[in-house]
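For this depiction, one protein chain was excluded, whereas all remaining protein chains were kept in their positions.
Then we have chain A:
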């Protein structure tokens, strides 16, 4: 993918576009050949308008004035993108931003679009809208490369499927005749794991209680925004509480408030009977909170440090990493070896830097580290984001294992199947509030998805009930 877009050079092999062989030295070459990429993480400037974002870096094409606006309108109408050129990007939702990204690429004259995990941040309804857009593009004769690990989506939108595993093509499939299961087996090379939990292990001993959590933030313009509003919930021992929600609705802030990285304006957090609201992050970790952060590169790892130093990270005050004020390098190294072994971290050794591991193995190391200090509460924010299917299954197993051992688990995820499969209780977060709850045994992803957009609230069940009971 990076090679197709000119960000990396291949060692060997050829790329052929429209019958002629090409080499790309940088993304500009790729763009010149009509290849455009929509990244998983949007590359937009929040404080500029849609128009400005689109022309940025492509001022030579149609200028920055009326001509550019006309062109944007034309593309938007032609493919049904519904883009408003004069709105500030920061006012747009995720789905709108994605359409701006697609428009940006089309504006530069792309005939081949690469979409990298475009649905990861969308709710099901938005996914359908995106697919309609893609079909429009297809109808206009454009080529779309759709990269996703969500098999159902691939099957519904693609005309031809290529499966890549560990860097090689393992097969192609025809979506009309292939089932999800066959495709999945092609992907993992074996039986597919599912995120199903076994019988309930929920006890009635509350472990984490959050009451009246409230957080406001003043943005650059001096406007006060409510990030978290009256958050109340309880997680019992042996319970997995799943929080669903479109990203940016306060989930990250909720986790950071519980971890003590952010200071809420009001609210009480109680861990195993002891109030921890005023404790600093380190004391909270010491008192038994395991934390799998949503962005492992920014919050979970020191990328240029060796694995054993990463094993110390976050637990520097605890054994075996240190004794008194001194580090115990020997014990820390030995324990890193143990984690690598026990959690199947694929690495040639513990002296390599964290950056040289794949995402899945980095995540397994983090899970192993957090589980090694007898946590009472495990906070897992998007624990399987961007990891391969094998690591995903392993991480699910570890979360289930944690639940069996009587941990309380707070699970935040954008993967609705994961949420429904692992959770004992589901809550939906929308604009900083927990607006709905649901029983994972009966709820469908579609129903959950509509609650995530704020369309439904209260207790979600097939026969709609509106009482908001706290189970």
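Note that in this section a residue touches a chain if its C-beta (ideal position, glycine included) is under 8 Å from a C-beta of that chain, and two chains touch if they have at least 3 such contacts; residues count from 1.
Going forward, contacts and distances are computed from a predicted model.
**Q** For the chain that's not shown, choose its UniProt protein name out of "cytochrome-c oxidase", "Putative tricarboxylic transport membrane protein", "ATP-binding cassette domain-containing protein" or "Sugar ABC transporter permease".
**A** For the chain missing from the view, the UniProt record says "Sugar ABC transporter permease".
**Q** Sort through A:350, A:428 or A:443 and give me the one touching the missing partner chain.
**A** Considering all chains, including the one not shown, the answer is A:350.
**Q** If I consider the whole complex, including the chain that's not displayed, which of A:39, A:69, A:111 or A:282 touches that chain?
**A** Hidden-chain contact among the options goes to A:282.
**Q** Pick out the residues on chain A that sit against the missing chain.
**A** 166, 259-261, 280-285, 291, 293, 295, 298-305, 309, 312-317, 322, 325-327, 329, 346-353, 355-357
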